[in-house]
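Right, I'll just put the structure down here and ask away after.
Yeah, one chain of the complex is gone here, protein chain that is, but the others are all in their spots.
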Amino acid sequence: MKADAMLRSYPGDVDLDHDLLTRALEALAACAQTCTACADACLGEDMVADLRRCITTDLNCADICTTTLAVLSRHTGYDAAVTRNQLQACVAACGVCAAECEQHAGMHEHCRVCAEACRACEEACRELLASIA
Amino acid sequence: MKADAMLRSYPGDVDLDHDLLTRALEALAACAQTCTACADACLGEDMVADLRRCITTDLNCADICTTTLAVLSRHTGYDAAVTRNQLQACVAACGVCAAECEQHAGMHEHCRVCAEACRACEEACRELLASIA
Amino acid sequence: MKADAMLRSYPGDVDLDHDLLTRALEALAACAQTCTACADACLGEDMVADLRRCITTDLNCADICTTTLAVLSRHTGYDAAVTRNQLQACVAACGVCAAECEQHAGMHEHCRVCAEACRACEEACRELLASIA
Partner (left out) sequence: MKADAMLRSYPGDVDLDHDLLTRALEALAACAQTCTACADACLGEDMVADLRRCITTDLNCADICTTTLAVLSRHTGYDAAVTRNQLQACVAACGVCAAECEQHAGMHEHCRVCAEACRACEEACRELLASIA
């Protein structure tokens, strides 16, 4: 990720804390890919029928993180209300996905890793949200 | 769009009102494409420098509508909190984008059409949200 | 969809045939949503373990259609090579997804509807591609 270098080269003021934003961007990219991979790994398990809810929360969390990452990467014409609401949706999705994956973490390593990525992303988004709310 | 036919063939109960959901799915697909096209049309205008904020709100609204459309298309392992929060973010993004496009609607037909699509999507999402909140 | 109205209000020349493009944009939006819904319906079936490949082809086709729709909605700074290659990827994804869903069409109505959406999108993208290749 070159999020830090891109922020430094932005031709204007960025309305968000540089360090909190960089951490959130990196956590969002990691969480989106991990959730996509976890949905796929759950789909490949023998017990896929017991992992339906995990697959859906993974897919939703991946989509929501990808969109939140894009919104947080735009500073020209920044709108605090759009950013705040999308961050709030992301905190909710990461929290729900983490809680679901944690239930399967003892049995599936991909769920353990994914729960970790979701918790890290939830926290990074929550801290960024707190700094602008 | 085949949203209605797909909902009827879903092998389980859908936790959302069928008509409100169908209307929201169609409004979201229309709004996402219209906002992507409006950002591109603004970028092609001579006065692009005056349309920066419109381009960003269009791009954010397109991404948020696309993700909300995907989340609302998933009923297996449905989670009301994820749906509610993402709908709330979508209502905010559509409202901000509509208000921005309305300021240019007299000068640019693409902004007039886009503002309409955003208001329709904002209302469809708001009604669906009210039905589950 | 307001694809036709947005194309008419574009402030420049569009390098693609208006009718073929409009048809492709509508087919892509329909196919993306239908594939997302079909993946979710397959996940909800008792026989989900037999529908793994269908779920993955649906998810890939949905993502590829969504991106192709966005690329085809941008005319400012149009690049024929990017458009052609993404259209080719979309034709491939739609063809693979249609063939997979057709195998389950007799048993699952959502696969029958989805196969139809994929074939319509494959054809619309193929015709648009032929017009620019």
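Order of writing sets the labels: A, B and C. Residues in every chain begin at 1.
The rule is simple: a contact is a pair of C-beta atoms (placed from the backbone, for glycine too) under 8 Å apart; a residue touches a chain by one contact, two chains touch by 3 or more.
The structure presented is a predicted model; accordingly, all values stated were derived computationally and were not measured.
By the touch rule given at the top, the unshown chain touches A, B, C in the complete complex.
When you scan A:19, A:50 or A:109 for touch with the missing chain, the hit is A:109. Checked against the full complex, the candidates B:43, B:98 or B:111 give a single residue touching the omitted chain, namely B:43.
Contact residues of chain A toward the unshown chain are 1-3, 5-12, 25, 29-30, 32-34, 36-38, 40-41, 43-46, 62, 66, 69-70, 73-77, 108-110, 113-114, 116-117.
Seen across the whole complex, the unshown chain contacts chain B at 40, 43-44, 46, 48-49, 52, 55-56, 59.
Think of the hidden chain as still there; on chain C it touches residues 52-57, 59-60, 63-64, 66-67, 70-71, 74, 76-79, 81-82, 85-86, 88-89, 92-93, 96.
Just so we're on the same page, only the chains that are shown with their structure count from here on.
Using the mean of the Cα atoms as each chain's centre, the chain most removed from chain C is A.
Work out the mean CA point of chain A and of chain C, and you get 27 Å between them.
Each of residues 40, 43-44, 46 in chain C touches at least two other chains.
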